[in-house]
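One chain of protein is taken out of this complex; the other chains stay put.
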Amino acid sequence: MSHGNNNLKEELLRISGVNPKKCMRCGKCSATCPAYDEMEYHPHQFVVMVEEGNIEPLLNSDSLYKCLTCFACVERCPRGVEPAKLVEAVRLVATRRQGANHLKPDDVPGKLDEDLPQQAIVSAFRKYTK
Amino acid sequence: MQRIGVFVCWCGSNIAGTVDVQAVSEALKLEPGVVFSTNYQYMCSQAGQQIIKDAIKEHKLTGIVVCSCSPRMHEATFRKTAAAAGLNPYMVEIANIREQCSWVHKDVPTGTEKAIILGKAAVAKVNLNAPLTPGESPVTKRALVIGGGIAGIQTALDIADAGFPVDIVEKKPTIGGKMAQLDKTFPTLDCAACILTPKMVDVAQNEKIRIFSYSEVEEVKGFVGNFDVKIKKKARYVNEDVCTGCGACTEKCPQKKVPNEFNLGMDNRRAIYIPFAQAVPKVATIDPNYCTMLKTGKCGVCSKVCTAGAIDYKQQDQIIEEKYGAIVVATGFNPISMDKFEEYAYSQSKDVITSLEFERLTNAAGPTAGKLLRPSDLEHPHTIVFVQCVGSRCENCAEKGKEYCSKICCMYTAKHAMLVRDKYPDTEVYVFYIDVRTPGKNFDEFYRRAVEEYGVHYIKGMVGKVTPEGNKLKVQASDLIMNKQVHIDADLVVLAAAIEPDKSARPLATMLTASMDTNDFFTEAHPKLRPVESPTAGVFLSGACQGPKDIPETVSQAGAAASKVIGLLAKDKLTGNPCIASPNEQMCNGCSSCERVCPYGAITYVDKEFRMPDRTTLMRRVAQVNPAVCQGCGACTVACPSGAMDLRGFASAQIIAEVDAICK
Amino acid sequence: MQKITREVLIEKAASLLNEGVVSAVYGWKKGEFVYDVTPALFTTTEELEKEFVWGDFCGANFSKYLVASTRKIEGKILVFLKPCDTYSFNQLLTEHRFDREKVYAVGIPCEGMADVSKVKAAAGEGIIAIESTEEGLAVTTLYNDAPVVVPYAEALAERCINCKSKKHVAYDELIGEEGDVLESGRFDQVAELEAMTPDERFAFWQNELSKCIRCNACRDVCPACTCEKCVFNNPVSGAETKAPMGTFEEKMFHIIRAFHVAGRCTDCGECSRVCPQDIPLHLLNRKFIKDINTHYGEYQAGAEVGSRAPLVNYTTEDVEPCDVFERGDKNA
Partner (left out) sequence: MQVNEKKPLIVAFCCNWCSYAGADLAGNNRLAYPADVKIIRVPCSCRVNPMFILRAFQRGADGVIICGCHPGDCHYTSGNYFTRRRMAMLFSMLDYLGIEKERTRVEWVSAAEGAKFAATMNDFAEKVAALGENKRLEDLRCKR
């Protein structure tokens, strides 16, 4: 059922060194994940979705940045699939796609927070955009 | 020089249609050694065979070549024909000019040319054939069963039933094995003891069966039909023949703090003990690691209370030597250690238990007399979480778990869940599973009953973490169907631990030269067609020593192994395959290369005396092939650096002669 | 230049002979020329004093001699083993080729042995004397007045340049300091050959093997070739040949020989040392060792007694024969 982006999948597998085919869908990674409730896509979904080539939703999801990289999923996975490495790889691809543009003007309103000094936003905007 | 007869078969038009049979028989007449050559419509027919028989007699043939169909079809036929005419059957070679010539090639010149070449190769081979006689060896009509669990018990009973004497060697003080520890059995839920203990009694009462309990196999020598076995009967410090099993000693023994292995350490026994009420033999055993008398020389209570005078502190290990014709391995399994699975807090909380421990907790003869109580505070648990596949199907954690599926866990977990809900409907039961595997008669129905009738909560997903907090166990798991992480406050967590072969199996396999896989399960001679035989002739496999198995499967394999043993013991003599390896001792280096590749352990080494040209003698290590054990694969012949090892019937010189004839 | 002296070895041998611990000693003695040092069996201290030699041409590995001599000689035999020799020693023990009880093994350090071909190339033919000096080998020939000094680095035999181990894996007693297993570049040349095209490889080997005169020296010196009867001497083996009748037989001889010792060859390099035609025979053996290491896991024959040689072993996951060519061969 490979309908998605195969080039991207290849790249992710190469970066991470993970073989998602080894996953037997037990969900122990997600069972052990401390950031589970924060995430839209959970560790086991990363594995399944990458395998299916359904990667865009992952790239656009905040889940990427909710992963604590605690490696509990890697430690507990009975098949040695290492989901955290896959999350890391997706994160890397997302970062690379942005180029030097780490912050878009559209992102700013969402980041606004009463406690945050305006100056910080402005300097971040300078620093993280091309 | 051989006198060879060549017989070319037409096989009606099957061969004659694409091969000029007349030309073939004419051409082969000119080959070295050939004194007679003919062709006939159907060589395998009565008349055809008669032609061969007559020619053997008339032309004093020493070897024959039949150019016909595949040897897999009629080699046996023509060997019999030759034997009937007084020729050694192994002087027959077949040139396959039907399946591998006339049927696959289209025109007559091509077919004829190839048929001639194949015929020449067969003639070249027969020129180097030598008469072979199959070896014979007697059969000791007694079987040894190693392991006294349900597999060993059933095998022994079946063999004894056929009238052959059987010895069971069991390392524990009683037979019964794992099944004796179980409470109920799936899928019928009859009590394990109710169906097992009568069988144990049958074993004890069967006069064909001897039980060596508290004993281990020390050494195995010999080969199929003729094994010499040394059995070590460990000192139990109780005279078995005198002890009545009254149990007085086990009540009076002052050493009360010995972990009871039968209840998996969940309660204590005395230093002198009978493992359980229905033990066979029902004889007490003193545990030398705990007995004050044996350790310090002061106590002697058991001796004083024993009215039969059975206690013998001076008893020594005893070696029993016996001959056997067949050996059945039934060494069984154990759950793997849970210590390394920190995430389940097995070693942190008494209330995280294995399924086997759960069996004891629900067993009427167990530490809680059958009441389901938490080990930590003996309270009744209201929420129970079962975790499946703990250590099974675990690929990356070789030091922790096993790569294979343990097969029995799905079913016993369904059983446990169902029993809990049946006895204690106020208890919530959750089962976390990856897959539920229930192939087997009435198995899936059983599992569905647990869900549908008993309301067990089956959740697809694994438990990630168990944290003891107060008197609760915080269970964090994933529910893959609902795509959420679930948190359950459980009172009891039951781990379906993977099973592994008993630790005694590996050294035993070495003794038996029986092969094992990387998981230490015994390998079968053929995975489909010979599932109860080990590749080592005369060694049979019964039960979980060969792979994870439930009771019905174990019992059927036990019966199958028994029938194989009976088939072997029913023979007075074993006739071997004469096409076996044989070493040229003059050329043998004794280097052990051949031994290492032999799948059957047929090769041993002896120090042999050689007379040297200068009239001195020399002792040198040389290989010997046991003709009763060798199956004739020829692996050794290539491993041998000096070429000392050769294979009868497929000798190097013969194969080279064929190569030469084909390439000429 | 060797660190230990001849005197130390003679003293050790003499004392063991005199104490009656051993009844004979394997050592080196001068051959016809200074550089063709030959193996010898000494039974008296007088012989030792007179003929025992130790220096940069004592390459001979005695392990193999133990097979025959332990059968003939009463009592123990003292054998001096350089680190690489100890591997052969162990391999022979693995194959039960001699009785360990009949041998007293003394491990001695080795700084690498000289290759006479290299010395001749540097100093010329007609060598009449070679002196080991601090700077190198001082070589006196018939044609020069003053000795030519060949630095050790230039004289070192190929197998010693790529020394795999200075550690002794077997001995009863060790003289001098123990060394370590080394990282060597011994497979570099094999890799170079592998990187060639098949035609280039064929040309290379055709050229090398056609030099073979079938003197059998490689076989006779090889510590893995201790068969009671060699297949090449056995008329029924199908491999018996006596003379290099054509290019096929040279190839067959070396292929079969390399295959027979595959997994058992410790890479001691004796074959190449003794080859009168300077054929790089070690490159055949190293090819097998390299393949074994690549496909079946690192294995050093003789590193321990009783280990199971790779070709009498298997795993169910082994590489398929069609896939062994996939090893960086750009032409594959």
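The letters A, B and C name the chains in turn, as written, and every chain counts its residues from 1.
One rule holds in what follows: a contact is a pair of C-beta atoms (placed from the backbone, for glycine too) under 8 Å apart; a residue touches a chain by one contact, two chains touch by 3 or more.
Just so it is clear, the structure is predicted and the values come from calculations on it, not from any experiment.
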* To do: With touch as defined up top, name the shown chains that contact the chain not shown.
  => B, C
* Hidden-chain contact residue, picked from the options B:T77, B:N96, B:T285 or B:Q557 -> B:N96
* To do: Could you tell which one of C:L41, C:L174 or C:M252 touches the chain left off the display?
  => C:M252
* **Identified contact with the non-displayed chain, of B:C191, B:A248 or B:V638** => B:V638
* **Options B:R79, B:H105, B:K208 or B:K234, residue touching the unrepresented chain** => B:H105
* Structure fact -> Residues on chain C facing the left-out chain by the touch rule are 190, 193-194, 198-206, 231, 237-239, 245-246, 248-249, 251-252, 255-256, 258-259, 262, 284, 287-288, 291-292, 295-296, 310-316, 318-325, 329
* Footprint of the hidden chain on chain B, which residues? -> 70-73, 96, 98-101, 103-106, 110-111, 113-114, 117-118, 121, 515, 523, 525-527, 535, 579, 597, 599, 631-635, 637-639, 647, 650, 652, 655-656, 658-660, 662-664
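Note that in this section only the chains that are shown with their structure count from here on.
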* Based on which chains are in contact, what kind of graph results: line, ring, star, complete or other? -> line
* To do: Averaging only over C-alpha atoms, locate the centres of chain B and chain C and give their separation in whole Å.
  => 45
* How big is the gap, in whole Å, between where the Cα atoms of chain A centre and where those of chain B centre? -> 49
* Using mean C-alpha positions as chain centres, tell me how far chain A is from chain C in Å, no decimals. => 58
* Structure fact -> chain B residues touching 2+ other chains are none
* State the interface residues of chain A toward chain B in the complex, per the touch definition above. => 22, 24-33, 36-37, 42, 44-45, 72, 76-80
* Of all residues in chain B, those that touch chain A in their complex -> 343, 389, 393-397, 401, 434, 460-465, 476-480, 483, 485
* Asked: Okay, in this complex, where on chain B does chain C touch?
  -> 586-593, 596-597, 605, 618, 620-621, 639, 641-644, 652-653, 656
